[in-house]
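All protein chains but one are shown in place.
Right, chain A next:
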């Protein structure tokens, strides 16, 4: 699971109002280099919740993202490289995503988050 996905996931339990961001508890992660595509990064940037990304990156030991970001930074190659690395090159293999409201944990196994709900949560 890339941090891109972490940034797009929210708790889907019925009645939960504040299910984002899910707290990332990473036990195992890997880094895989992938070609940087500035066009994709610029396109996705406005949709990214920056604080959630920076927090998730810290949870896997990557502390090179600024606390805040605005679109003007996309002109900086250095910024793009860090954004790219955090968003697309870190893969969480094992761990959990924890709902900030209910504390419900969603397991991440072999890189796949499991967002399936129990009957009483739907």
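We adopt the following convention: a contact is a pair of C-beta atoms (placed from the backbone, for glycine too) under 8 Å apart; a residue touches a chain by one contact, two chains touch by 3 or more; residues count from 1.
Everything below uses one rule, namely that contacts and distances are computed from a predicted model.
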Undepicted complex member, UniProt protein name, chosen from "Vacuolar fusion protein MON1 homolog", "Methyltransferase small domain-containing protein", "Ras-related protein RABF2b" or "Aspartate aminotransferase": "Methyltransferase small domain-containing protein"
Residue ranges of chain A at the interface with the undisplayed chain: 1-2, 4-5, 7-12, 20, 34-37, 39-40, 43-44, 47, 88, 106, 110-117
